[in-house]
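Handing you a structure now.
Here the complex is missing a single protein chain, while all its other protein chains stay put.
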Amino acid sequence: MKEIIDKLRSFADERDWAQFHSPKNLAMALSVEAAEIVEHFQWLTQAQSYQMDADKLAAVSDEIGDVLIYLTMLADKLGIDPMQAALDKIGKNQKKYPAGIVRGQAKKYREYKES
Amino acid sequence: MKEIIDKLRSFADERDWAQFHSPKNLAMALSVEAAEIVEHFQWLTQAQSYQMDADKLAAVSDEIGDVLIYLTMLADKLGIDPMQAALDKIGKNQKKYPAGIVRGQAKKYREYKES
Amino acid sequence: MKEIIDKLRSFADERDWAQFHSPKNLAMALSVEAAEIVEHFQWLTQAQSYQMDADKLAAVSDEIGDVLIYLTMLADKLGIDPMQAALDKIGKNQKKYPAGIVRGQAKKYREYKES
Partner (left out) sequence: MKEIIDKLRSFADERDWAQFHSPKNLAMALSVEAAEIVEHFQWLTQAQSYQMDADKLAAVSDEIGDVLIYLTMLADKLGIDPMQAALDKIGKNQKKYPAGIVRGQAKKYREYKES
């Protein structure tokens, strides 16, 4: 992760691009790259989405790289560690959705709490 | 990263939720979480987006965690290493946008090539 | 449509909110509302997505209203007529995807042209 952050900082500095990388702009770019992943899946059935051919997988891998790049840049600007943020969120989710109760249910927290 | 993947696999297995986690569905969830980040920035100026207060930053940190969680789950289902995908993409971008030429320009590759 | 535009202009003017409604910000808000629609569908099978109950449909209807509101505001700021834009795009698509050739294929234009 540190290697990625260092490379991204150098990449932006060498091109004088940091001026464009406000958190607002990076959030937009992140959502655009996420949508480029969605585009590969939008007309597939769920079964087909497990069976992409090598060319499609390579294209999706590029988009996954792009999402991680913008996520890392955004987090770096805000002083957030994305790995720690994910671990913290997993911890919260473990409490929010106790395994014994929600097992096999696709309901979200609010619905689960209402039922 | 490996710790996150292991925790996410256990989390889904213990809740019998893997059935909902097709690549198609995970791509959708990823884009929804990316939009939840955007929501925090949509009415801010770029200057304001650098100066979020602690409460807002904590909320954005949670959303960054969510994006990384779904990105990791999606990549895991597809057999993709997101770190390697990001490093590969940075390598491609270094060739695509040579620092000496694009310095200070916010143009995309296509526009840059056309000019 | 004209009624909607007039109401949206008055709504923003009466609240002094036009200052926040740059095309950039409205584009962000539009994508956030689109994601709120996606959120209702992300864990459903395609079959289930045809059979939402009345409460869910009412919630989706609200989000559809939001998307149309921001789309109309964005188009209004840019001097674009969204109805005409849709009709023009349908015309382009009719030429791009000739019915006799693409019948039953889910391929996009590029793939279709390559095959």
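Letters A, B and C mark the chains as written, and numbering starts fresh at 1 in each.
The definition used in the following text is that contacts are C-beta pairs under 8 Å (C-beta built on N, C-alpha and C of every residue); 3 or more make two chains touch, one makes a residue touch a chain.
Everything numeric here is computed off the predicted structure, so don't read it as measured data.
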Chains on display which the left-out chain touches in the complete complex: A, B, C
Interface residues of subunit C (partner: the chain not displayed): 1, 3-4, 7-8, 11, 14-17, 19-20, 22-25, 27-28, 30-31, 34-35, 37-38, 40-41, 44-47, 49-50, 52, 57, 60-62, 64-69, 71-72, 74-75, 77-80, 82-83, 85-90, 92-94, 97, 99, 102-104, 106
Residues of subunit A (touch criterion as defined above) contacting the omitted chain: 20, 25, 28-29, 31-32, 34-36, 38-39, 41-43
Contact footprint on subunit B, counting only the chain that is left out: 28, 31, 35, 43, 45-46, 106
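Convention: only the chains that are shown with their structure count from here on.
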Chain whose mean Cα position lies farthest from subunit A: C
For subunit A paired with subunit C, centre-to-centre distance based on mean C-alpha positions, whole Å: 23
Subunit A and subunit B: spacing of chain centres that average the CA atoms, whole Å: 3
In subunit B, residues with contacts to at least two other chains: 20, 25, 28, 31, 34-35, 38, 41
